[in-house]
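Missing here is one protein chain; the remaining ones are kept as they sit in the complex.
After this line comes subunit A, so read on.
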Amino acid sequence: MIYFDNSATTMPDDRVLDTFVKSSKAFFANPSSLHRLGIEADRLLERASEQVAELAGMPGGKVVFTSGGTEADNLALFGLARGNRSHGKKIIVSAIEHPAVLQSIPQLEAEGFMVERVHVGRDGVIDMADLDRKLTADTSVVSIMHVNNETGAIQPLEEAGKLIRAKTRAVFHSDTVQSFGKIPVPISENGPDAISVSAHKIHGLEGSGALILKKRHELQPILFGGGQQEGLRSGTVPVAHAAALAKAMRLSVEERDLAPYADWRNDLVRYFGTFSKVMVLGSENNAPHILSVAIRGIKGEIAVNALQEREIYVSTSSACSSRSRKESHVLQAMGVPDDYRHGVIRISFGRMNTAGEIEKFKEVFNSFMETIERV
């Protein structure tokens, strides 16, 4: 089996599973309990939290463990928007955000916030002039993803941050679900104030993620109850998930350079260049672990089906939307030509892929292309 759908989810790393099992057994107590078992679980939780903040480049920052990337994004948007009303009621997001952000907009608008979307160019990168135009002094939250989940386009967070800081007092959030552990996230002075991460995209477990903030930034909770996590997210904190996330983040950062994603991607870009019917989407500056290509005149799912016959797993534009058969908002935003737009497949690498698998893929893709030529 060759698994090239790592942007949808990754295979959990055995070492992460090991942490999850061991922590679940040895530190099962509720970390809010007063007794010794609770205190030990709480110590593990605190250490995991510290490690997560450090790996995010925000040592000493706030970590809110969540059920995943979507909750982290929702918490960032609603929590920061509601908590920072005094700065203004305007929220700016990019047009190519994950649905976890974009689908929050109607509710934000219903609560009286004004939301503006920043356009992207053909390369899938936000238009800085447009961002500049839309940023006004009453902007309270800006959310721009780091790496787009469909195209791999890297958004210039530091440049955007510079503009945001120059013109507003807004809190700057970035969805780094697709980039964390794959490429360095720029947490400098101009980088984001808060980032979302998801465990299952970095060989961790589904159902686990975090919102990490340099400081609290007036974040308001969106879940109410027992006041866990300093009131920022009620609900018994899943200590084993927190430890497993910390471990997955550490491994993904430490072993980031072991898999030569860029070599594989460049190799495949050259390879796809030999087909007149195949168009590589996004620019060469894209994140090295995601490669989207459009095939003229066919539907993406045909390619997905054909490849899986030979045990190769890729996806159409993005797994979240691929079954809904809606046209991708990202591809629309990028202006991909009509006769290509339906034939997009996404190949995304993970730590467990090998160079041999790239060669095998080419072989299988060759025969697939021969088949469709004959039709």
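Operating definition for what follows: contacts are C-beta pairs under 8 Å (C-beta built on N, C-alpha and C of every residue); 3 or more make two chains touch, one makes a residue touch a chain; residues count from 1.
Methods note: contacts and distances are computed from a predicted model.
Chemist: Can you tell which of "NADH-quinone oxidoreductase subunit J", "Probable tRNA sulfurtransferase", "Alkylation response protein AidB-like acyl-CoA dehydrogenase" or "ABC transporter permease" UniProt lists for the chain that's not drawn?
Modeler: In UniProt, the chain that is not shown appears as "Probable tRNA sulfurtransferase".
Chemist: Can you say which of A:22, A:133, A:215 or A:270 touches the chain missing from this structure?
Modeler: Considering the complete complex, A:22 is the one touching the chain left out.
Chemist: Who touches the missing chain here, A:44, A:171 or A:205?
Modeler: Only one listed residue reaches the unshown chain, and that is A:44.
Chemist: Among A:214, A:247, A:265 or A:289, which one is in touch with the chain left out?
Modeler: A:247
Chemist: Going by the touch rule given at the top, which residues of subunit A touch the chain that is not shown?
Modeler: 19, 22-23, 34, 36, 39, 43-44, 47-48, 51, 243, 246-247, 250
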